[in-house]
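My questions will all concern the structure given below.
Omission of a single protein chain aside, the complex is shown with its protein chains in their original locations.
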Amino acid sequence: MSCFQVRTDLALEARESITDADGELRGVRVEESRSEKSEVQITRVIIDTKNGAKAMGKPMGTYVTLEAPALIEPDEDYHREVSEELAKQLRRLIPEIEKEQSILVVGLGNRDVTADALGPEVVDNLFINRHVIKEYGKAAYGREKMHQVSSIVPGVTAMTGMETAEIVKGVVDQTKPDALIVVDALAARSTKRLNRTIQVSDAGIHPGSGVGNHRNAITKESLGVPVIAIGVPTVVDAATIVGDAIESMLQEYGESGHFFNREHPKAMSELNNMYVTSKDIDETVKRLSFTISEAINIALDIA
Amino acid sequence: MSCFQVRTDLALEARESITDADGELRGVRVEESRSEKSEVQITRVIIDTKNGAKAMGKPMGTYVTLEAPALIEPDEDYHREVSEELAKQLRRLIPEIEKEQSILVVGLGNRDVTADALGPEVVDNLFINRHVIKEYGKAAYGREKMHQVSSIVPGVTAMTGMETAEIVKGVVDQTKPDALIVVDALAARSTKRLNRTIQVSDAGIHPGSGVGNHRNAITKESLGVPVIAIGVPTVVDAATIVGDAIESMLQEYGESGHFFNREHPKAMSELNNMYVTSKDIDETVKRLSFTISEAINIALDIA
Amino acid sequence: MSCFQVRTDLALEARESITDADGELRGVRVEESRSEKSEVQITRVIIDTKNGAKAMGKPMGTYVTLEAPALIEPDEDYHREVSEELAKQLRRLIPEIEKEQSILVVGLGNRDVTADALGPEVVDNLFINRHVIKEYGKAAYGREKMHQVSSIVPGVTAMTGMETAEIVKGVVDQTKPDALIVVDALAARSTKRLNRTIQVSDAGIHPGSGVGNHRNAITKESLGVPVIAIGVPTVVDAATIVGDAIESMLQEYGESGHFFNREHPKAMSELNNMYVTSKDIDETVKRLSFTISEAINIALDIA
Partner (left out) sequence: MSCFQVRTDLALEARESITDADGELRGVRVEESRSEKSEVQITRVIIDTKNGAKAMGKPMGTYVTLEAPALIEPDEDYHREVSEELAKQLRRLIPEIEKEQSILVVGLGNRDVTADALGPEVVDNLFINRHVIKEYGKAAYGREKMHQVSSIVPGVTAMTGMETAEIVKGVVDQTKPDALIVVDALAARSTKRLNRTIQVSDAGIHPGSGVGNHRNAITKESLGVPVIAIGVPTVVDAATIVGDAIESMLQEYGESGHFFNREHPKAMSELNNMYVTSKDIDETVKRLSFTISEAINIALDIA
């Protein structure tokens, strides 16, 4: 067990840090599979009891992680094979996807902060049709069945003065979508997950997640409609990374961590407000946003 | 009277085109003044009857126009003297400004289209404090009285799939501000108004205004709270400008316009979807957005 | 003949305005063809005598115009079929393209002014390999024959304080490319050419061309290596468009233009520094830049 705070938005990492010690965990089921075609490793973590949720520090729900090392390599454009895999997982989590649904896609985060701009950039690339269908019907697209897609970039509290959840609730109340897809940049615990891991979950978004501070819950409970969250870790807290490195070194050499522990606040105070990210983060966020927006377009069969 | 459609968001221009023929106009009062210090010409057009509104093609309300030729010249930063004049006019239009008010500033338009980005850029530069006051009280700013400011950039229908008015209504219902300030880029009829004229009005925003297509009303009637609109014309429709030039030439030479009129759709069809703007529009919108955001900060005494 | 100054960077338009009166023109040959597959109309204007150059107001050389109406419609990405047609024309103009060549691509214009950002954006999307081949050889790409590509965005004189030609000459002297490809946004005379016409020429770039003011020649004479210019008109001068509209109206009604002519400076003075552009210019420049950069990649067989 770590002597540093576990700071991760990934259920996969939360589970790893627990089962290092415990092996099996009640109320948490894990299913692993691998798509040979897309070279994507898929892990489904299903938390189905309150105890499991407590142990994991995550709400009950299904958390699907797609690990795609290819994502960090430049592609002609955006790694379509990963988009298709993500689309498949997304369709499993959206209720009643076989019927016509009206989906509101929410791009969380701050478009002026590179590592936090994933949500807004995904929304910029989406195919949006709700307004056209409302005015001209599905005939405008020559279709008999078509999901409706709308989107919003609510901004961050420091710039709006409002909780993100207030804005989203207002929009949901007015436009009454059947479900939400919420996209956000995440923090991971380890750099080996950065930019190559996509998490999809039906548990919604909870306070304090993500790079910025997008507060208050955006969940089925708070909004009355299902909320599917898509996230990619783009940063690791600098303090976490240093802590983990020290931790792993201490374990290797049989040091006990407890007396070092008291010193850590001093040693790490200058890491406050610092994060670790990849040198090509600007380009990476652009590429990831295409991969995800295309996955949503494919999942909803609209483009 | 023009044989071309009057395409202007400026009450000042609407009135000019009418009173060319009529001189006086019932239900429309005009007050002119000039600030020597700031070299700003101020015209207040007050439409206070339905007949006046019909003649002007504008809803009843007060429309204040600030003409500031200095605005099109580069400044050290943003023409503070114009900000102060605009702040003064703004305070006259916000009801109960002497009490503490909660103000939601809405930046209309498309931040990815230069000439239409005025609203979003004004919001980016605002001082926002609602979230801080909600959490820590006015003491956080060492103040006993302080207006609360929040903001939203709702985006445009083509990108959100929703009417802007739906989004704004949702946010108003959730956060219950006392009044709205809505900022938008406008279309003028004449290039001589471009980028140097600011219109402030208590009549809100109505369908089809602005550069893009921000539909449905954002008004006191639709939202239940006062709506103050601030706009600056950044474009002129290309067809309008050609039409006006021809018109003015015909008048000079005593031609009657009516037989020419039939030909105009053919001659101008290739001007559809074209607009006239200044060559330095990118830089101009940046400067104007500072002038306006600073005016709002001054009017609300928050920065 | 026009009573207004002909303001066009397109040889096609220059020729049209002349041959309205003269029919045939000595020293200027015109070849027209059409690609059914890509629906691109191709016109080659070859100016091969000094008289022809004088009559056209353009230096001697070959000017190929691709008219592709499809370009103004949104595509999945960037209209690959136009890229391929452009690549073909480009290869005909680059000398000794069958041998290995070192090509410097120059993106003229101002990246902060939307309508003038075409050159810089094309360069951003290019495949660049000169530095890799210099260090690791063609083996790094598993190729036995490969052109070398480098690129520069010199900026505009108002921002650099230097003539663009000075910067380009300095870079050419240092890095000794075999040929230059220079990309620039152009001004057209008519809105019907905007954003859908690509001109490729072996005559280089001459003073006063383009949207901004990129002065001094960038030509084979000034640099010692062949200069292929690629341009797309993104704006029309506002005064030109109004002048042409009036002109065409006067002709329809048998008015003689000469007495009107004296009045035109007054009537149009407020159009100074204004241009006409399409409402979706931001998105259009992005799409066009992909079409052109891909054409260069295909022509040079590097990606």
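Read from first to last, the chains carry the letters A, B and C; within each, the first residue is number 1.
The working rule: a residue touches a chain if its C-beta (ideal position, glycine included) is under 8 Å from a C-beta of that chain, and two chains touch if they have at least 3 such contacts.
Fair warning: this is a prediction, and the values are worked out from it, not measured in the lab.
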Partners of the unshown chain among those that are drawn: A, C
Touching the absent chain when the full complex is considered, from C:56, C:146 or C:171: C:171
Which of C:163, C:270 or C:283 contacts the chain that the document leaves out: C:163
Contact with the hidden chain (one of A:31, A:48, A:270 or A:301): A:270
Sites on subunit C contacted by the missing partner chain, in the whole complex: 112, 123-124, 128-132, 148-155, 157-163, 166-167, 169-175
Residues of subunit A in contact with the chain not shown: 112-114, 190-192, 194, 211, 238, 241-242, 245-246, 248-249, 252-253, 260, 263, 267-268, 270-271, 273-283
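Following the convention adopted for this analysis, only the chains that are shown with their structure count from here on.
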Joint neighbours of subunit B and subunit A, given as chain labels: none
Centroid comparison with subunit C (C-alpha atoms), farthest chain: A
Distance between chain centroids, defined by C-alpha means - subunit A, subunit B (Å): 39
Distance from the mean Cα position of subunit C to that of subunit B, given in whole angstrom: 37
Distance between the centres, which are taken as Cα means, of subunit C and subunit A, whole angstrom: 44
Multi-partner residues of subunit B (at least 2 other chains): 112
